[in-house]
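Some chains omitted; the rest stay in position.
Just so it is clear, A and B label the chains in written order, and each chain counts residues from 1 on its own.
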Amino acid sequence: MNLDSAPLRLGTLVERYGGTLSGDPETLIRGVSTLESAGPEQLAFLANPRYRGALANSHAACVLLAPSEAATGRAAQLALWIADEPYVCFARVAQFFAARQSERAAPGVDATAAIGPGAQIDATAHVGALSVIGAGAQIGPGAVVGAGCVVGARTRIGEDSLLHPRVTIYPDCAIGARAVIHSGVVIGADGFGFARDGFEWVKIPQTGRVLIGDDVEIGANTTIDRGALEDTVIGDGVKMDNQIQIGHNVRIGPHTAIAGCVGVAGSATIGARCMIGGAAMILGHLELADDVSISVGTVISHSILKPGLYTGFYPAQENSLWEKNAVMVRHLDRLRDRVRALEKQIGKGSA
Amino acid sequence: MNLDSAPLRLGTLVERYGGTLSGDPETLIRGVSTLESAGPEQLAFLANPRYRGALANSHAACVLLAPSEAATGRAAQLALWIADEPYVCFARVAQFFAARQSERAAPGVDATAAIGPGAQIDATAHVGALSVIGAGAQIGPGAVVGAGCVVGARTRIGEDSLLHPRVTIYPDCAIGARAVIHSGVVIGADGFGFARDGFEWVKIPQTGRVLIGDDVEIGANTTIDRGALEDTVIGDGVKMDNQIQIGHNVRIGPHTAIAGCVGVAGSATIGARCMIGGAAMILGHLELADDVSISVGTVISHSILKPGLYTGFYPAQENSLWEKNAVMVRHLDRLRDRVRALEKQIGKGSA
């Protein structure tokens, strides 16, 4: 992906994105890279102190880092771009170069796409090869629908949103502006709702929608179910990794980030700015307050109303030790009873 | 999705689905909703006592509830439809209205679909845009194959089954009648079977099939592998949520329900009427009896031959507390040894 592009003055970049430069502003920059791989026309960054050791051998044109790392950077005799939030600054520079190299699809509807009656596709939008746009669907200005996508009837895709190839959205859903939706995502499938009648399960028709705000990213093969009667709602700026499952009627507040393989069961409400670690599992009908963080692999079975970090996974160890200890975990009540018996005996003894 | 439809007399509905009415049978009903959102032409329901508080402010035309909730309903001055199983009854009424509003695809094969030689597509079936039907496949009466599906050679889809867009079924599988299969599902991919030869893995060809009974629902992006030599078999009435993984040669008994993100490893046998919670993991070559329930996030590593509810996930807590306790979980043997030492000492002391 390192396509060639015209270089930019380092000084121009620093002026544009903020911070101070300790080095030659005339240095030409063509792109970004890691400390280890960057060449003399690339900008690198140091955001994690554990990679500090890589400064000494870096051939980067310049290194973006925090004021606290400046002394180390100087010792390595590198040009430095010092910024309070070096990782954010790096992200913006990287976006700048990536945008120049990107291959945003040209406006127009591919001849092999199947367009339903009444679909409204903006003249500046792109609809890719072999995709299907349902009746009455709306594709907004600048939006890109990749190859092989299926957009259901009456579903709306907001301005400048990008659907990578093979995304499926069921009818009557709405995606906001500037979404990035990766391949294999399924939005609006039926929630898992059945009433038990004796041994049989009677389906509850899932007639709600999925409503997704602006600036949302959704990773590959993630699934977001439509609501049963009400809607499933994903707030602005939510970022989701791959293979996440969101049940019906879930509500997720703005700017919450969810790592891969997480499951959120039906009717859970997750606050704003939460961070959910990989493979965590949030049970249904409960609430996470704003600013709650959940660790990897943790099952949340009760509401959490206080911000903070919550954890619950079994710590790994060598298998033979685990086997010994896991047996005791299953019988902690016995150990407790032995302690209790000792306490009684001692209590007697010392009485 | 709340398309308009002709209203129905409340009295007619109660006669059709059973129960007793305390209210005006001439009230006209156009659909169903929640207690909170229902308007004067909509039926609501109360199935979970925790939502009892919503009765007082409901504007529903009528509320379906159990005899035990009738007094509360009357106090709220609402018309009541009293039924022994209000949730089941609600499901059936909701199905009735949903069926009237549904957009079941018209019979016929879309001109953009690719149909293999010898495929038999019933005249009343629908094959959607840009889908692929393999050689010798059979699509039964009333079945719907959504846009972008791939149905493998010789695979059979039963009567009135519905494949949502972008379902993939490999060759030689069989789906029963009235299935609902959601987008992204993959049925019949190879099971994970390899023999280890030194450092290399030698593939065991997966030559079995997937056989799925009647009235099965399969959620988005779920995968069901074909058998190695025998078949993978899913019983009648099984309901599966999204992102479930079913390994080769697994057998699942009738009317079992499986929540999202569950994994079932190869050659496991799951009984009838089981309920498996989200993200549970069932190891291979073991057996769950009929009527076994497994909690969310639980790893089942031994057969369970007795009905009941089984659980095994690490309880979540504030991270700092978890860190303290998790260390001790890994060294429970030391705590046990200390108790043992105390017991010996006391035993001596008191002897």
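Structural remarks
Everything below uses one rule, namely that a contact is a pair of C-beta atoms (placed from the backbone, for glycine too) under 8 Å apart; a residue touches a chain by one contact, two chains touch by 3 or more.
Note that this is a predicted model, so its numbers are computed, not measured.
Of 3 total copies in the complete assembly of this structure file, 2 are presented in place.
Throughout what follows, only the chains that are shown with their structure count from here on.
A straight line joining the Cα centres of subunit A and subunit B is 26 Å long. Those residues of subunit B whose C-beta lies close enough to touch subunit A in the complex are 1-2, 32-34, 37, 47, 85, 87-88, 90-92, 94-95, 97-98, 103, 110, 112, 128-130, 146-148, 164-166, 180, 182-184, 217, 219-221, 237, 239, 241-243, 254-255, 257, 259-261, 272-273, 278-279, 296-297, 313-319, 322-323, 326-327, 329-333, 335-336, 339, 342-343, 346, 349-350.
Listed in rising order, the residues of subunit A touching subunit B in the complex are 114, 130, 132, 148, 150, 152-153, 166, 168, 170-172, 184, 186, 189-190, 192, 194-197, 199-205, 207-209, 221, 223, 225, 229-230, 243, 245, 247, 261, 263, 265, 279, 281, 283, 294-295, 298-301, 308-315, 317, 321, 324-325, 328-329, 332, 335, 338-339, 342, 345-346, 349.
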